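The other protein chains are all here in position, but one chain of the complex has been omitted.
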Amino acid sequence: MSRLSLQRWRRQLFGSVPDTVLSLGLGALMAWAAWGFLHWAFGQAQWLVVRANAATLAIGRYPEAQEWRLWLLLGMLVSLTGLSWGLLRGRGGAAAPGWPLNDRIAAALLGLLTLGLPPLLAFGAINQGRLLCLLGLLLLLRTLAGRWGNHPWGQRLAKGWPLVWAGAYLLGLWLIGGGLGLTPVRPSDWGGLLFTLLITSLTLLLALPLGVLLALGRRSELPLLRWVSVAYIEVIRGAPLITLLFLGQNLVGFLLPGGLAPDRVWRAAAVLTGFAAAYVAEAVRGGLNAVPRGQLEASRSLGLSTAQTLALVVLPQALKVALPALVGQCIALLQDTTLLSIIGLFDLLGIARSVLANPDWLGRYAEVYLVLAVLYWGSCAALSLGSRALEQRLSSNNLRPSHR
Amino acid sequence: MTALPWWRDSRKLGWLVQAAVGLGLLVVVALLLSNLEQNLTRAGLRLTLGWLNQPAGFDIAETLLPYKASDSYGRALAAGLVNTLRVVGIGLVLSTALGVVAGAASFSTNPLLRGLSRTYVEVVRNIPLLLQLVFWYFAVFLTLPPANQAVQLPGLQLAKSGVYLLGARLVNGELVGGWRLSLELAALLTGLVIYSAAFIAEVVRGGIASVPRGQWEAAESLGLKPLATLRLVVLPQALRVIVPGLNSQYISLAKNSSLAVAIGYPDLYAVAETTLNQTGRGIEVFLLLMVVYLGLDLCISLLMNGVERLVHLKDR
Partner (left out) sequence: MRSFSRTPAALLLGLLFGLGGCASDQGPGPGSGRLAAIKARGSLTCGVDGKLPGFSYQASDGKYVGMDVDVCRALAAALFNDPNKVEYRELTSSERFTALASGEVDVLSRNTTRTLSRDATGGNGLEFAPTIYYDGQGVMVPVASGITSLKQLAGKTICTENGTTTELNLADRFREKGIPYTPVKYQTGDQTYAAYLQGRCAAVTSDRSQLAAKKTSFPDPEAHTLLPDVLSKEPLGPVTVNNDSGLGDALRWVVFASMQAEESGITSKNIKEKLAFAKANPNQADLRRFLGVEGELGQQLGLSADFVPRIIASVGNYGEIYSRNVGSESKLKLDRGLNRSYKDGGLIYSPPFR
């Protein structure tokens, strides 16, 4: 640090008497809290509960005999991530070869995690080996894709890449659920982190189109569509999620013929989708309001139909503006999946609570909840960091979301 | 001029679309309602509110509204509602206070204070509320020592029998006197306030940041200290932006109070769930819950609209 900034710090921290007192007081408080936490974490806490239940927390009660499918899924995801990473970087062409600093830091962190965490969590040697192989695969594919990203057919591949991810998602669903050749695994056996990620991604994918439709309906000139959309959005946004989940669990059976009742997991997913759609609709509405009216009029004067206007002119701009709010909704949805534990489903929090209900692990709440907090915080913070990066990249446009 | 074919006439098309959507909705609603009636008849139930007058038979752990087990279900639900209102009321006040302090602290000249405020907001916002609530209740409040070894803080005494404010004395190994909060209420308030305050701090920060820098500089050139600037010049202008944000945060708080069911506090949702179990009246209880929560949101919105009119700056 240069002498100037050191002086500035000193001035800010100790400039006046109240400032000094405040700084010293806060400093002492933070040091005491840090020492207390470290003393607890390395002295009194018993981390065995996390080691013994790591598999349960990760995949719930998934049958052991079918775990190979999850490893296959993980391998597929890792390969695709590596290829995507490489393709994204390789698009800069010869001007940006090799590994920029951020990539090297990321690779180092991943290496550290893969080498350090599994032994702590008492994974067997086989699993540790598998994880190392996966890491190697990731880095290898990243290098290969980066080198050939600027190739002609690399660019063709990049254009169709979203389709590859969509296909991979469906393949992943098949691997997890089974059927059509694989032993079916009931949704009530999916649990833990696997279940949370699955429900979040599925709900988000279904809620986005529904939310866009609702937002468009809310702005429609046709009074019936407008009133129905407004009624739906306002009722859903005014109700606590737990009440709606309660509706889904207890009352859907009454509303369907002959006692037909889909699995509780699908009912909860349907309720979450409907819930998220209302909030997505509000976020998209802000984006739609930000698109200048002139765009609509210009496309009309060019002879584009309503559908074409929406698809080609309005929605792309609106969604770009609404993207930060949409990512915020994604984070909120990830946090809302914890409510599934109240209705008895085994998402990450639910399975943690059932582990803690086992008298063997009585009283080990702090350890387990702390691990969970780190997991959730990591995911949400990563998403919001990504959102901020996107926001900065898009701030070159002059459009801002508004809620007239 | 030749008439427009119907598929290119936007007015006719509009009516057609509405008719189609309306018909579709009507068919779906009719189907659902007929299934509902069929299933209810098969199960021998009928939609009615008469059961609200029957004696409830269960006790509620803590109520402000006087209630005994021989009172009616209606009174039990009312007691639950009063509990919810108590949590929401105290929660609103405390979280606003903490949120304003945290939001203002992020503009402090002291980098430690700034960093602390930012860390608090970033950490708390990204951890789910339910996880925080069960953490506070099971990992912190349930591990408090018994009454005769109560944790002593200034003005506060924490023990397994509850949280005692304002002077409780130890009598025969038990704490009596003062204002007592049950463990459940204390944990619920702690979790809710800390979580909501983080969001309110963001709202306040956005509001203060929206005030042009020129206002700060002008106030400083007039000789006002930072705290006075905040109080007299910046906050009144920032409130214009803050109040709508506060509105949505308050509604969130009211809805989040329903998570009390996970830690054993008898709020409206918890009592409603008990009522459902004892009476089997799923549909009626659900509709009652929706009406009450929507009503609560409406009240909060009306209140904040009034506040907005109060702080509305009269432009020249």
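Note that the chains take the letters A and B in the order they are written out, and that residue 1 is the start of every chain.
As a working rule, a contact is a pair of C-beta atoms (placed from the backbone, for glycine too) under 8 Å apart; a residue touches a chain by one contact, two chains touch by 3 or more.
Quick caveat: nothing in here was measured; it's all calculated off a predicted structure.
S.K.: Among B:93, B:151 or B:291, which one touches the chain that has been omitted from the display?
M.R.: Only one of B:93, B:151 or B:291 touches the chain omitted from view, namely B:291.
S.K.: Of the residues A:56, A:127 or A:250, which one touches the chain left out of the display?
M.R.: A:250
S.K.: Please identify which residue in B:52, B:219, B:234 or B:262 touches the non-displayed chain.
M.R.: B:262
S.K.: State which residues belonging to chain B touch the missing partner chain.
M.R.: 33, 36-37, 39-49, 57-62, 68-70, 138, 142-143, 146, 160, 183-184, 261-262, 264, 266, 270, 273-274, 276-280, 282-283, 287, 290-291, 294-295, 297-298, 301-302, 305
S.K.: Write the list of chain A residues that the hidden chain touches.
M.R.: The missing chain touches chain A at positions 61, 63, 188, 227, 230-231, 234-235, 238, 249-254, 258-261, 264, 342-344, 353-354, 356-357, 359-360, 362-363.
Simple rule for what comes next: only the chains that are shown with their structure count from here on.
S.K.: Which residues of chain B touch chain A once you look at their complex with the stated criterion?
M.R.: The contact residues of chain B facing chain A are 10, 14, 17-18, 21-22, 25, 32, 35-36, 38-40, 109-113, 116, 122-123, 125-132, 134-135, 138-139, 142-143, 251, 255-256, 258-259, 261-262, 269, 273, 276, 282-283, 286, 289-290, 293-294, 297-298.
S.K.: Any idea which chain A residues touch chain B in the complex?
M.R.: 9, 12-13, 15, 19, 22-23, 26-27, 30, 221-225, 228, 235, 238-243, 246-247, 250-251, 253-257, 259, 306, 331, 334-336, 338-339, 341-342, 349, 353, 356, 363, 365-366, 369, 372-373, 376-377, 380-381, 384
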